[in-house]
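In what follows, a single structure is set out as structure tokens and then discussed.
Only a part of the assembly is drawn; its chains keep their places, and the rest are absent.
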């Protein structure tokens, strides 16, 4: 399959998922979870290859997909009323809602053209014959300036992001080695075991990226036994 | 004072003031009832639109403002400045869509609907005066609520929020596409 779409285009994980769903003309409420998960992960891998920033939101949904995928293998659960619970339901509902707002955002976009083509004028000058003490609220002044600059397209959103420089506590390379060590001692390890003791989102992300890298390089593989909820990670044979 | 005179004065006032003026302010100046002035204002607005005049009147809640006819933009544009007002990014548009239909709404709600961090989009919309803070939610952490502004009405080309298409219309639109 040929993935021509550039990853930067996506507004977030829902946007990416929606793209995959639309591409295959799938019903949001009946997503073939394993193939979509595979494609989703392939995209993440492409982001990584391009050295783009992979935000934690993408990872979060990736683990959600994997969780759903494993739940699908379990016997069907029932709720209090005896109705079958579809593990995909919650994600589908969120995707559906996102789709509606995306639709509304194209409506907004269509309005923008008229808005940007309308000109207004300043109040006419009138001579004030008395002296006026003008109180100036600096907050208001700053707001006015931000407005001018934002409309003049001089302020792009990203310029105003606060970039927190975080000390990297764990590097992917280190995690790769760590996972391999675990697998030297044990033949198999549960997916979530690798995340136990992760103290921060950064470590979770790093661990996940390390896993992806190991899978891609055919060093490890993952499988799910039908009756097991968990994903099992093991070394590739040979 | 006959209606033509009223219309003439209203035109003068809207032109001179430039910024949005309320029917009340005009009514005071003319010493007439606000309701009457509103009718005349709406009549002028309708006429100029129907006749496709160069100057139109925008209504936002109870305020009125003169503006150029957007159809003529290409001819004015060259004479004014080569400034292109910036388009909103897709992220900002999604955020604006959510604020418009869910207001008053918190950042967390916006982010959970979009599935991504949205603070910079929110800031962009505040800077462009399309949304503003609307108090705090009475919940732990007292999160800030956001709502749309008068400028948003201008943006959406509507007189009041009630004129926004119903949320259900978009739901139906999607359903049709799915089926």
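A and B label the chains in the order they appear, each numbered from 1.
Note that in this section a residue touches a chain if its C-beta (ideal position, glycine included) is under 8 Å from a C-beta of that chain, and two chains touch if they have at least 3 such contacts.
As the structure is a prediction and not an experimental result, all values here were calculated from the model.
What you see is one copy per chain type; the file as a whole holds them as A x1, B x2.
Note that in this section only the chains that are shown with their structure count from here on.
Rounded to a whole number, the gap between the C-alpha centres of subunit A and subunit B is 32 angstrom.
Note for the complex: subunit B touches subunit A at residues 15-19, 58, 65-68, 70-71, 73, 76, 80, 83-94, 96-98, 100-101, 112-117, 120-121, 123-124, 127-129, 154-157, 165, 167, 170-171, 173-174, 178. Subunit A contributes residues 11-15, 27-28, 55, 57, 61, 94, 96-109, 111-124, 143, 146-147, 149-158, 160-161 to its touches with subunit B in the complex.
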